[in-house]
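The other protein chains are all here in position, but one chain of the complex has been omitted.
Our next item is chain A:
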Amino acid sequence: MRPAQDNQGSFLGRISIRRNQFVDVNNEQEQEDLELFQKHIADRFTELLSPPQPPPSDETNTVASVAATEQIMSVTWLRKLMDVFLCCEAEFKAILLMGRDPTQISKPPFDRLVPEMLDRSIKALDICTAVVNGIDSVRHYQRLAEIAVTALEQRPLGDGNVRRAKRALANLVVALSLEDKENVSGGGGGGGGGNKTTERSWSFGRRSGGSSAASKGGATIGQLKSSSWAVGRNWSAAKQIHAMTANLTPPRGNEAAGLPQPMFIMSTVMVFVMWVLTAAVPCQERSGLANHLPVPPKHLNWAQSLIGIHEKIGDEWKKKEKKGSAGLMEEMTRMEKLGHSLMEFADGFHYPAEKDAAESAAAQVAEMAEICRRMEEELVPLQQQIREVFHRIVRSRAEILEVLEQAGKVSAPVV
């Protein structure tokens, strides 16, 4: 998905296309707009930080996950995050471009700031690609979980059903932890262990013809990793995010009062959103992700909620990195817990099931079913939204580059 360079040699590359009349934005109006922008950012992220309280759970409803619908890092929450990003981006673009004299954003300090911002947006595109593919992995986990649910919902629950569930659960748990091994091993492709995982990441469950597919515990490993072929073998989500944070510092002095401020804010928001996505969804090579986000200084008003969300997620990430598990998407985390728990149940199962154990298992199965249902409803729309984000970033880049060209200066490679 990576856009490439176009050749600039043509005569008409120098033609100026002046479509709009540009009026110098007067200072007061601009100040108002900037302040409003900051307020909106703050408001939107505050809402993301503290989602509305769920209604008190029904007595008969044993599914505890209703309350979790809009928890931070749930699929629904991630979708809201995408909406927030699109709103912020639209507002920012209006501030940057509408009615603005193009020469203004080609002079210092914008001759440095704008190319940096454009470079970040290109890197964000790669992340979008990787995340969309990562969501395909999550759907794969969903399918495995659904098999387990189908099996464990059978009545009477016999050895056959439980073994069936166990097979699926084993695949699920292995897939999730395999994901992680590649992340925690500290660099895919390096060293013997790394090589193995990289090789496995290419094989997609493919085996040399004729060999037995059976393995320990009767579980076959139906791996489906996030497609590394989409972003390249050596690509690293963590490194990408880290690169995006380069030169991301709050503007100082009189720069802080003008356009550099919303540029900094928008860039911070973009990097943050990309960081959240890579933390949530299985992505290639994420070790050290928790450390890679420079948090905006705490005194910035608009950033308070964003910082709050970052802290929450960062804590979770650090915890999980130690224990060893994959993406932080709320549903996946719960799925993993349930998976382990149900595996235990399956391991200790003899027909007929012991009443208490069976009831507890049934409740967990119901919860798992609920997670699968939520995933079924929300994952594909989330992919759709991320594609929309991708499109928006491409469009905005194009518009900014056009404006720069009008100013007679093109300082970045063009698409």
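Convention: a residue touches a chain if its C-beta (ideal position, glycine included) is under 8 Å from a C-beta of that chain, and two chains touch if they have at least 3 such contacts; residues count from 1.
The rule is simple: contacts and distances are computed from a predicted model.
**Q** Looking at UniProt, which of "2-methoxy-6-polyprenyl-1,4-benzoquinol methylase, mitochondrial", "Exocyst subunit Exo70 family protein", "E2 ubiquitin-conjugating enzyme" or "Palmitoyltransferase" names the chain we cannot see?
**A** "Exocyst subunit Exo70 family protein"
**Q** Using the touch definition from the top, which of A:Gly158, A:Pro250 or A:Gly308 touches the missing chain?
**A** A:Gly158
**Q** To test your reading of the contact rule: which positions on chain A touch the chain that is missing from view?
**A** 1-7, 10-19, 133, 136, 140, 143-144, 146-147, 150, 154, 156, 158-161, 163-164, 167-168, 203-207, 209-214, 217-218, 220, 222-224, 227, 229-230, 351, 391, 394-395, 397-398, 401-402, 414-415
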